[in-house]
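What you see is the complex with one protein chain gone and the rest in place.
Chain naming follows the written order as A, B and C, and within any one chain the residues start at number 1.
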Amino acid sequence: MIDRFETTPLPRRIPVTVLGATGLVGQRLIALLAEHPWFVLAHVTGSARTQGMRYGDAVRWRVETPPPSAALDLPVEPPTPAASLAGHIVCSALPASEAETIEPLYAAAGALVFSNASAYRMAADVPLIIPEINPDHLAALATQRQRRGWSGALVTNPNCSTIGLALALAPLQRFGLRRVLVTTLQAASGAGYPGVASLDLLDNVIPYIGGEEDKIETETRKILGAWSDTAFAPIPADAMRISATCTRVPVRDGHLETVSVEFDERVTPDDIIAAWQAYAGEPQQRQLPTAPPQPLVYRKDAARPQPLYDRLAGHGMAVTLGRLRPCEVLDYKFVCLSHNTIRGAAGAALLNAELAYARGLLA
Amino acid sequence: MIDRFETTPLPRRIPVTVLGATGLVGQRLIALLAEHPWFVLAHVTGSARTQGMRYGDAVRWRVETPPPSAALDLPVEPPTPAASLAGHIVCSALPASEAETIEPLYAAAGALVFSNASAYRMAADVPLIIPEINPDHLAALATQRQRRGWSGALVTNPNCSTIGLALALAPLQRFGLRRVLVTTLQAASGAGYPGVASLDLLDNVIPYIGGEEDKIETETRKILGAWSDTAFAPIPADAMRISATCTRVPVRDGHLETVSVEFDERVTPDDIIAAWQAYAGEPQQRQLPTAPPQPLVYRKDAARPQPLYDRLAGHGMAVTLGRLRPCEVLDYKFVCLSHNTIRGAAGAALLNAELAYARGLLA
Amino acid sequence: MIDRFETTPLPRRIPVTVLGATGLVGQRLIALLAEHPWFVLAHVTGSARTQGMRYGDAVRWRVETPPPSAALDLPVEPPTPAASLAGHIVCSALPASEAETIEPLYAAAGALVFSNASAYRMAADVPLIIPEINPDHLAALATQRQRRGWSGALVTNPNCSTIGLALALAPLQRFGLRRVLVTTLQAASGAGYPGVASLDLLDNVIPYIGGEEDKIETETRKILGAWSDTAFAPIPADAMRISATCTRVPVRDGHLETVSVEFDERVTPDDIIAAWQAYAGEPQQRQLPTAPPQPLVYRKDAARPQPLYDRLAGHGMAVTLGRLRPCEVLDYKFVCLSHNTIRGAAGAALLNAELAYARGLLA
Partner (left out) sequence: MIDRFETTPLPRRIPVTVLGATGLVGQRLIALLAEHPWFVLAHVTGSARTQGMRYGDAVRWRVETPPPSAALDLPVEPPTPAASLAGHIVCSALPASEAETIEPLYAAAGALVFSNASAYRMAADVPLIIPEINPDHLAALATQRQRRGWSGALVTNPNCSTIGLALALAPLQRFGLRRVLVTTLQAASGAGYPGVASLDLLDNVIPYIGGEEDKIETETRKILGAWSDTAFAPIPADAMRISATCTRVPVRDGHLETVSVEFDERVTPDDIIAAWQAYAGEPQQRQLPTAPPQPLVYRKDAARPQPLYDRLAGHGMAVTLGRLRPCEVLDYKFVCLSHNTIRGAAGAALLNAELAYARGLLA
């Protein structure tokens, strides 16, 4: 047990810049930062169309709770870093294409950048972090800084459909996880705003989300793999096969996933449920502000988890599991659910920032 | 090629009784019978509440097209068979619990009963028919009549989520189909009316449908198996493993299924698509009125099939397939879609009746 | 300004019984009572099917936030009052037909009964209260007790679609409100659970809700009218004409209403908005726990209020108004929105209970 009070003295609140603040994930970040004990929203950036506007005028707020009043009067700035951003945190909700060029500018200027974008997730020197699973991948930052000559650094979080799955799988690795077959039923908010047209989702399901299946298959291997001094060692495809089918369903928030798994070892359902329920990591040990006390919640009810009733478990940061039972083809099957714009995006970036801060990386 | 004109002279239209005519599947049967070239709707039965009412007053019509006017004035009768129903066809849309007692009465009275209910699907002497796949299971009727002393007979069709899957798998059996893993995204109409409460489906998905997964796993083995003179020989669980997860999504009609399969043999995607596109059976050869010219339609578009746009393929009797691609865990994965109350229920019973009639079983 | 600390000393928390606790409104009551500063949930009643069960097992929880743990272990009791219920509060979420016989039993036993049911709303000696509007109608309780011989009393709140409208209209009465024409777009939860079938609301609207239009037209006149010593004097139909059309739309919570109004006096839009924004009543003066600080919120945005974003204004107890503009037929038109199961039902009953308690009626 690490005492965070020794490691993280709090003389002042750390300023945070949110890149891409008017989008859905940016809005969630703004909402999560509203009463944050460590961080304070200092800057928001937006597209050319919104630059110079008041944030409250620029944003089409799509979070169910009202926007925090402190954010409304911030000016929307262009995504151009100040000369020196040492000690500054940047949370990026940029689209991948913009993230690719803009995030490095902030890292070069000295900021710790926590990105939700896919641009650098698979880069050889960029950690892809879920703090409960692979906090030690932060060790890659030394290499990253050296190679790229940055005084700051760049940390990414996984895709929204990867995070719930990876958290469900992490405690099962000890049983020799060999094969994973998943079908996702993903919420509309995963496509951003305006995202999916209502005419495509009213009385319909779309069995395809571009690039998503590949992200699940590749990101999961990097997250569950190791950082070995100089390079990431993702789990080889041979050692753990993952196959995903991704669909979009008429749900606002909450990605539901049906999962089948196969193990090297003999495992009982009780072993699996116990592994899930006991699961905790550095965010829980450090009691990071955004960390859920229990990251994995198993429900016994026959018809759970459901997006509507379970997406806000742990304030949207817990993954809810259910329906564990034998699979006729692999060993077991179950259902998992996570909030795609909280645990799957904004909360993921924020938890990464908290982890880095608590570890003293901001100094 | 069988010439149906020789085997099925049509001196008059055959009278049909629809049991459970006011429910969703009963309504679809009424709609499908409206302009049928061989059959004519003669009687409708309903629950005690509706008996004696005009059908048009008793039914809460939930099919998108208006009810056929000929049906509106029929009296709703109790489900009590007349003394002799030889040469009479009965289509049953009864709930399983009622089907169990009522359907045998009609078969005993001489009718050919085509049931959508689950009550007798797995019975040792009751054929479970998808006419493209296992029309020869009708041979079991001789045994059935002998054992049960019926002058009529009872034929069942599978569950709505089984039919699409079984049709997609049937042409793949030749490749040595060994393992099937399926997740269904099922429409609201599959639960009948009133069925699922709107509060359970607005902005939600339910990852559980009672009994459904077992039906997929057991019915498919019986359908794809053989009738060997005196008994059915379902494919053993060892020979073909099937694992299903069933979910309910906010869609009116059309069950979408994501499927992974594994074969004994080496197969290319082109082999599979060719097998699907060439697939046809006795309903196509006999040109049965309700048979789709092409029972399996493969679409190349990245995001198809979709319930809204594909459920009415082949007037709701064709199964649409798409997204065939390698599976990292089994061999291939794909998506399939079928209309659950047409091909999956009312149309299934009707096509069975047409098959039986064309084979001369009504004499 | 009344100082509630003088009038309502709080030596202990008042026990509350919830009648019909497993339904949607009952669930909302349980949720609202969870951390109530004055009241404590003591008993829950349910139908014969659930009596004797643990509440947590009996209820199909349909509120988005999890059920309060204190409620889960309460036994579901039959709706039979104890011998003496003096000093006891009862909140009733019973269906009207049951309320008619059960609520009087509790009032006779000495309880103050706050009912959401329609059974007694229009009774000559039963007050129909919205605490901001007509708290003085509580004076009718003396007459009620005398006539009925009750030691307790019965207080009702209006129908869910009436409450938002009546609150919007109350501050406009000063302008000589003569005519009101309203169309409602009501949420699915207004019909309870299971309520409206998903097949009736997916891709559909139902332009009819039985009895609802009459309730709006008659209840509003009683609420906005007077209690004159011995009898209620509703506003005569001639003095204020109200016409309602009620529809059901595919929304979970939040009744939206489009309203046109005509006044005797000349009024400017600013007059109306000022009247709304300044509106407050006894609940605000007494700072009742469930009272919203500002009961009427006017939003200037062109496309607000919307159910999704405004139903939780004031924790679901505020009514949101918007789009005030001239009407070509009457004088002005606007849109109003209120949360139908909070301000329109559970919160309404609870606020009535708080009002009565603060006024010392429980002694």
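FYI, a contact is a pair of C-beta atoms (placed from the backbone, for glycine too) under 8 Å apart; a residue touches a chain by one contact, two chains touch by 3 or more.
As the structure is a prediction and not an experimental result, all values here were calculated from the model.
The missing chain, though absent from the display, is touched by one residue of C:17, C:260, C:294 or C:352; that residue is C:260. Considering the full assembly, B:202 is the residue among B:140, B:202 or B:356 that touches the omitted chain. Among A:14, A:70 or A:202, the one in contact with the hidden chain is A:202. Only one of B:35, B:64, B:238 or B:270 touches the absent chain when the whole complex is considered: B:64. Although one chain is not displayed, its contacts with subunit C can still be listed: residues 179-181, 183, 185, 203-208, 210, 217, 237, 241-243, 245, 247, 249-252, 256, 258, 260, 302-309, 322-323, 327-330, 333, 335. Subunit B meets the missing chain through residues 61, 64-65, 202-203, 308-309, 312. Seen across the whole complex, the unshown chain contacts subunit A at 24, 62, 188-189, 193-203, 250-252.
Convention: only the chains that are shown with their structure count from here on.
Taking shared numbers over all numbers used, the subunit A to subunit C interface scores over half, which places it in the same class. If you average the CA atoms of subunit A and of subunit B, the two centres end up 43 Å from each other. Work out the mean CA point of subunit B and of subunit C, and you get 49 Å between them. One inter-chain figure worth recording: subunit A and subunit C are separated by 41 Å, centre to centre, where each centre is the mean of the chain's CA atoms.
Among all residues of subunit B, those that touch two or more other chains are 203, 250-252.
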